[in-house]
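Left out: one protein chain. Kept in place: all the others.
Coming up: chain A.
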Amino acid sequence: MPFLVLGIVTLAFLLTTVTKGDPLTAIVSDRQMNDPVAVAAAKARWGLDRSLPERYVIYVGNLLTGDMGTSFITRRPVAQDVFFRLPATMELVLAAMLIGSTIGITLGVLAAYFRNTVIDHAARFFALFGSSIPVFWLGLALLYVFSVKWGILPGPGRLDPRATPPPSVTGFMTIDTLIAGNMKLFLDALWHLILPAFVLGWAVAGTISRLVRANMLEVLDREFILTARAKGAGELRVVVRHALRNTLVPTLTVIGYSFAYLLTGAVLTETIFSWPGMGSYAVEAARGLDFPAIIGVTIVGGVVFLLTNLITDIAYVIANPRVRLG
C-alpha cells in the first residue's frame, strides 16, 4: 500500500511535466511575460527554477507533512482546497453508488427471475440506455426536464442558494444539516442530491444489473434452489436469501470496482450540477494549468481508489465463507 501511494505520487508528478502547457502562463500575466525580472521572480517564488529531481524531493518531503503546495489559482494551500471539496464528492459518489447498486441489483434480480419476458427486456433497455448515454447529456436532459420544465426537483448546487449552510462538521451536507438539527435544510440537501446522484448512478446501475442477472441465472439453476423450494420457502425468500446471497461476492466486487468509474464520472456531473467537489476543482485546475492542484487531485483520487479496492477485498473475504475459513 505505501508503495502504491508513492507510485501514484510519482506518476502524478511526472505526468504534469510531460504536458506541453507552461505553468508560467498560469502565474504570470501576459504583459509581465516580457519582463525577465518578473518571470525570474515568479519562477523562484514557485520553485520553478529548480531541477525536476529537486522539485520532486521537495514535493514528497512537503507531502509527508500534509503540504501539497499552493494552488496557482486560488492561492490557497491545495491540501486545504481538497479537504473542503473531497467530502462533497464523496457524498455525491456514495449516494450514486447507493442508488446505482439498489437499482442495479433489483433490475438484475428481476431480469433473471423473469428471464426472456417483457420485464427482462425492459431491464436490459434501461441498463443499455444508462451506460451508453454520456453523463453530461443525461445530466443536462434530466436537469432540464425535472428542474426547469416540471420544477419538481431543485436546480444545481448542494442547497437552496438563499439558505445558510450549516457549520461544516463532516463536509457531508446531509449529515451536517442533521447535526445542526435543521430538518428542513436536511431535506433540501437530500433533494439537491437526488438528481446528480441518479445521473451518476444510472450508468453503474446498468453494469451492475447485467452482472447480477448473469450470476442470478446461474445460481437459480443450481440444485439448492430446488431444495429451498422443497423446504416450503416462498419465492421472495428463495430469490433473496438463497439465490442473491450466493451472488454477493461478484456483486460486491463489481460495486467496488464501479467506484473508479464513479470518480471519473463525478468530474462531469459536478460540472453540470455546480457541485463544489473534487471534480469541478479538477476541471478548473486543468483549465488553468494549476499544476499543484492537478497533482493534489490526482494523488487524492488515486488514494481514494486504492482504499475502495482494499475495502472491496476485505468485503470479499467477509462475504465468502470458503476464503474466510480456508
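Everything that follows uses one rule, which is that contacts are C-beta pairs under 8 Å (C-beta built on N, C-alpha and C of every residue); 3 or more make two chains touch, one makes a residue touch a chain; residues count from 1.
As a working rule, contacts and distances are computed from a predicted model.
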Complex member absent from the view - protein name from UniProt, among "Fe-S cluster assembly sulfur transfer protein SufU", "Protein SCO1/2", "ABC transporter ATP-binding protein" or "ABC transport system permease protein":
"ABC transporter ATP-binding protein"
For a quick check of understanding: of A:94, A:153 or A:233, which residue touches the chain that isn't displayed?
A:233
So one chain is hidden, and I want to know which residue out of A:121, A:245 or A:287 touches that hidden chain in the complete assembly.
A:245
In the complete complex, the non-displayed chain touches which residues of chain A?
222-224, 226-234, 242, 245-246, 248, 320-322, 325
